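Only one protein chain is missing; all other protein chains are in place.
Up next, chain A:
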Amino acid sequence: METATEQWVLVEMVQAVYEAPAYHLILEGILILWIIRLLFSKTYKLQEHSDLTVKEKEELIEEWQPEPLVPPISKDHPALNYNIVSGPPSHNIVVNGKECINFASFNFLGLLDNPRLKAAALASLKKYGVGTCGPRGFYGTFDVHLDLEDRLAKFMKTEEAIIYSYGFATIASAIPAYSKRGDIVFVDKAACFAIQKGLQASRSDIKLFKHNDMADLERLLKEQEIEDQKNPRKARVTRRFIVAEGLYMNTGAICPLPELVKLKYKYKARIFLEESLSFGVLGEHGRGVTEHYGINIDDIDLISANMENSLASVGGFCCGRSFVIDHQRLSGQGYCFSASLPPLLAAAAIEALNIMEENPGIFAVLKEKCEQIHKALQGISGLKVVGKSFSPAFHLQLEKSTGSRERDVKLLQEIVSQCMNRSIALTQARYLEKEEKCLPPPSIRVVVTVEQTEEELEKAASTIKEVAQAILL
């Protein structure tokens, strides 16, 4: 019955086709074709630009003019013509042919031309040659490196230390080894350039707090806590770090470590401390800012410092608990992918540690000298002393800026040059003005070393005073 009906319908349809007028059939045929076309054609064009012809493309390529690789530098750019130092840059230094007393190199402990360091380095040179010809992983680990790491860990009273072949690369590699995209780093505004580059490489969220302002830091930490409560699942995997310097390179100030440690436990953020200026300077034994405040070093998650200041060698190190430090041996880029430290430089650093351990009195002497010149430099009209009285590197800034950075720099350079003529070698603190996150004001950086005698300190202070008075008044 059903089939009969279906057949009838079919017959009727065929009949309808026969009976329909031709124009109707043609119209329907066109409609069907149109539907098929619509089905198979793209509703949108993926690449609008695909209709550029080869010739047009060639014209575009022909037309394009790149900027020069580097913009031209004017001949009198303040940083273009370097001072030339002939001979060793030690206590007595010959700058541009003029013999001066050195108040510019970070040779705090006067170890740069120490005969013991030279002898140790020489012995190493005679045994190992100069270079290591490989990264630590591939036959670039020498017994001296292991010794140095061991000695640094013992000196700092931590479980482990790791050395890098370049001071700058130390903290710049350490930060991105732990802090990743999505993690949060609270960092002091005055942090040095190496920290800034480490943070940039880590691609973490960066929160700047005002220089040494713990209330501001706590405000940011609290904000984050509230944020975390909104999204506890995310908070559980977001690492938090506080990055600070022991003594700030850019300001000569000391970080308020006890407060930082309190905040660390309150808000569960780890502390990374960059101690390039304070290592071998602060504390009874020169262990740095932790010893200065009497804080348990295990409360600081990672301490990094270079060996280019107090130790008067080259390279840097990180120290802390093995749980933290060992991670860098596979994740620290500057450690894994770079040739290791030349053994003679490691040997010199070991000898410098020996000297520091044998003469713990040296740190008190340094402190005394810092305080002496710090006091002597007060009250110069036009110049203010910026930095702690026990900081061996501090800044002289203009009391009143002329309004343009360029002119300020010129004024200060005039002071530096005239001091140089009067046998006091000084230097301005140099910055990449466009690259710095928070550019410090221009300044002359004065460096104190244990080799400077009382008379020399007096002479330096009075020279600076006279020159500044002559130029600024």
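Here is the rule we use: contacts are C-beta pairs under 8 Å (C-beta built on N, C-alpha and C of every residue); 3 or more make two chains touch, one makes a residue touch a chain; residues count from 1.
Everything that follows uses one rule, which is that contacts and distances are computed from a predicted model.
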Per UniProt record, name of the chain withheld from view ["ATPase H transporting accessory protein 1", "GATA amidotransferase", "serine C-palmitoyltransferase" or "Carbonic anhydrase"]: "serine C-palmitoyltransferase"
Which of A:Ala79, A:Val365 or A:Ala470 contacts the chain that the document leaves out: A:Ala79
Chain not shown: contacting residue from A:Leu146, A:Val365, A:Leu439 or A:Ala470: A:Leu146
Touch criterion as defined above, residue of A:Ala121, A:Leu152, A:Ile206 or A:Val448 at the omitted chain: A:Ala121
Contacting the left-out chain in the complete assembly, out of A:Gly29, A:Gly137, A:Gly294 or A:Pro360: A:Gly137
Listed residues A:Arg239, A:Lys262, A:Lys437 or A:Lys459, member touching the removed chain: A:Arg239
Contact footprint on chain A, counting only the chain that is left out: 49, 52, 57, 60-61, 64-73, 77, 79-80, 82-90, 93, 95, 102, 104-107, 111-114, 117-118, 121-122, 125-134, 136-143, 145-146, 165-169, 178, 192-194, 197, 200-201, 235-240, 265, 268, 270, 298, 301, 306, 308-309, 311-314, 321-324, 326-327, 329-331, 333-334, 336-339, 341-342, 344-345, 348, 425, 427-432, 435, 445
